[in-house]
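I'd like to ask you about the structure that follows.
Here the complex is missing one protein chain, while the rest keep their positions.
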Amino acid sequence: MVTHNVIRFSTDTRQQVIDITARVEQALEKSKLADGMVLIFVVGSTGALSTIEFEPGLQQDFPELMQQMIPAEKEYRHNRTWGDGNGHSHLRATLLGPALTVPVVDGRLVLGTWQQIVFLEFDNRPRERRLMLQFIGEASEA
Amino acid sequence: MVTHNVIRFSTDTRQQVIDITARVEQALEKSKLADGMVLIFVVGSTGALSTIEFEPGLQQDFPELMQQMIPAEKEYRHNRTWGDGNGHSHLRATLLGPALTVPVVDGRLVLGTWQQIVFLEFDNRPRERRLMLQFIGEASEA
Partner (left out) sequence: MVTHNVIRFSTDTRQQVIDITARVEQALEKSKLADGMVLIFVVGSTGALSTIEFEPGLQQDFPELMQQMIPAEKEYRHNRTWGDGNGHSHLRATLLGPALTVPVVDGRLVLGTWQQIVFLEFDNRPRERRLMLQFIGEASEA
């Protein structure tokens, strides 16, 4: 079976690390997938996906790491072209990547106890975000 | 259905960010996949895949970021072992990763308007590149 779903949400730039695990679980339940995988994909070029232990310390540590590695205020050629000042957003998104695939076994996401699926918002303005979820595998018999 | 295809192209080191979206779309059309996903995979250890807004500014910003994070001229142990001077190429490729999976819905890649699939050439000499594309899902009925 193959079935897709779309997750939508609004973001602002003060909260870069957003836990989407519950939203993916809800979509998984609706999909009736029993065994297989779910591909989560950021439609857009200034956000990314990964997993993290979603606790307040790391929620600040990770954006600080990004700011140190790819500073927002540096002058990128992208900014000269477009004037929207988000060259750093694009570079961070390309580095982290738009796709995450998570295994599904017995109708559940396979994740560690302290491992959450997160959307990483890198843009410098509030955005309406859209994630495509593609479920592939065997459906539950019920 | 499962079907694969191989994309081949030549690269040089002056152009690190290479838009392969049209090539993937052509292979998708040929595959007859309607709904599912395409896994794109770099066969080799000095290139990587991601998505980016493919415009001239970022095409220079991204290689500059790589050079700042993982300088080409630094002395890596790999270079002492092999003498080919591409330790930075391997490290960049491992950091970015060889695989990208993109959802397919209604026979089309699900991508943002300003989001292209790119091959990242990190090697320090021209290469003949080979990408494996693996399509999985439901075929179109036509």
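Going by the order they are written in, the chains are A and B; count residues from 1 in each one.
Quick note on the criterion: contacts are C-beta pairs under 8 Å (C-beta built on N, C-alpha and C of every residue); 3 or more make two chains touch, one makes a residue touch a chain.
Here the structure is a predicted model, which is why all the values come from computation and not from measurement.
Contact with the omitted chain, checked across B:I7, B:A72, B:L109 or B:M132, is made by B:M132.
Although one chain is not displayed, its contacts with chain B can still be listed: residues 2, 4, 39, 41-45, 69-70, 76-82, 87, 90-91, 93-95, 97-99, 101, 132, 134, 136.
By the touch rule set out above, chain A reaches the unshown chain at residues 35-37, 50-53, 55-58, 60-62, 65, 69, 95-97, 100-105, 110-112, 114-115, 118, 136-138.
Here, only the chains that are shown with their structure count from here on.
Look at where the CA atoms of chain A average out and do the same for chain B: the two points lie 20 Å apart.
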